[in-house]
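All protein chains of the complex are present and in place, except for one that has been dropped.
Chain naming follows the written order as A and B, and within any one chain the residues start at number 1.
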Amino acid sequence: MQTYKLTVNGQPREVTADPSTPLLWVLREDLKMTGTKYGCGISACGACTVHLAGVAIRSCVVPISLIGDRPIVTIEGVGEDRVGRAVQDAWVAEDVVQCGYCQSGQIMSAVALLKSRRKPTDEDIEESMGGNICRCGTYVRIRKAIKTAAQQLA
Amino acid sequence: MVYSDTAFRGSSAVLILIACLAWSSTLPPTQGTSQNAASTTREAGLAAWQQVYSVLTNPCCINCHTAKNYPEQGDDRHRHLFNVVRGPGGKGVPGLNCATCHQSANADSTGVPGAYNWHLAPLSMKWQDTNDNILSSTAVCRSLTDRSKNGSLDGPGILRHHEQEPLVLWAFQPGRRHDGTARSLPPLTHEQFVAATRTWVDAGMPCPQNP
Partner (left out) sequence: MSATTMLSSESGLSRRSFLRVSATAAGGLIVALYLDFPLQAQAPQAKTYPPDAFVHIQRDGKIVIQVNRLEFGQGVQTSLPMLLADEMDADWAHVVAELAPAADVYKDPVFGIQMVGGSGSIAHSFQQYRELGSKTRAMLVAAAAQQWKVSAPQCRTEASVVYGPGGRSATYGELADAAAHVPVPENVPLKKASEFKLIGKDTRRLDSRPKCDGSMKFGLDLDLPGMKVAVVAHPPIFGGTPKSIDDKAARGIPGVMDVFEIPTISRGTAVVVVADKFWTAKQARDRLSIDWDFSRIEPADTEQLRAKYKELAATPGNVAVTRGDLSVLDGISAANRFEAEYEFPYLAHTPMEPLNTTIRFDGDRAEVWAGSQFQTVDQMAIAEIA
């Protein structure tokens, strides 16, 4: 067990955990932040996506020992920022969600895309979002919502 | 001089012996002054190249030296799962960067390999064709020594790359898979790989003539 100092959504947090513990479980069980979801545990589905120093990561496969001092942003905090808020609003406006289990991850990936590309094309969206799977098949609305958000942010 | 494949294989034992002798003496990286010295150096170099080639075309290296829009993974070099793509700089795309999963060290508890600056080799450094067939020893050698393709490296630069580049070092300590088993290793140790590279560079980076 080791103690780690983290910055999560702008707040300093401290946890004591086994170094091999994926960040996902530190967030969910130690910090009680359950917005980030466990869908597969093998980086296949994207439901666990959070931002680490601005880069989208799959928290289910990144152990706490490799985080260092890079700041973490989760679905609970992504709305504090203009792009995050626009994406969440677009998601609601377009009625994207169905069961919703994948959507935390979808939103985090979409925010990463929009922070990098202000006007993503269909191909950009397909490439960047292609690793987030949705059992309910909301892909068409996800694409629409990303474009809606891009328009809002323009 | 033209070397046939069979002549090569037949004399490989002799060549390796000569390569060791050559390595232990410091020969300049040129053709040499006498016919004899030149052929020994060249033979030693070619033998050493075969060793280098055996590492380069091992999955640990060739999985990222692809000719396509995506990396490969595993001993069977299947297309990397999860729809990851090359992206403009070989680092993936926003939301699906290499760094989305691959950190600066192996994550043995989750089975994700890692090393500093994990990314794909540029297409100019591909060692397989678009049908996933590994390119021949001659083709890879020519590609590796082409400064317009290899990131402007000269011999010492290539040697340094093999000695120090984190992604190269990773191949020799590739970590554990998700099921806990150790990943396969290249046919040489890192030290052997560097030694073979040095011999080859010292010999003037000769390439086998057969395509």
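The rule we apply is simple: contacts are C-beta pairs under 8 Å (C-beta built on N, C-alpha and C of every residue); 3 or more make two chains touch, one makes a residue touch a chain.
The structure presented is a predicted model; accordingly, all values stated were derived computationally and were not measured.
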Even though one chain is not shown, chain A touches it at residues 1, 18, 20-22, 25, 28-29, 32-39, 41, 45, 47, 74-76, 79, 88, 91-92, 95-104, 107, 133-136
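By our rule, only the chains that are shown with their structure count from here on.
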Which of the residues in chain B end up touching chain A in this complex? 81-85, 87, 93-97, 99-101, 103-105, 107-112, 114, 178
Under the stated contact criterion, what part of chain A meets chain B in this complex? 20-22, 41-44, 49, 55-58, 60-63, 66, 109-110, 112-113, 115-117, 124, 127-132
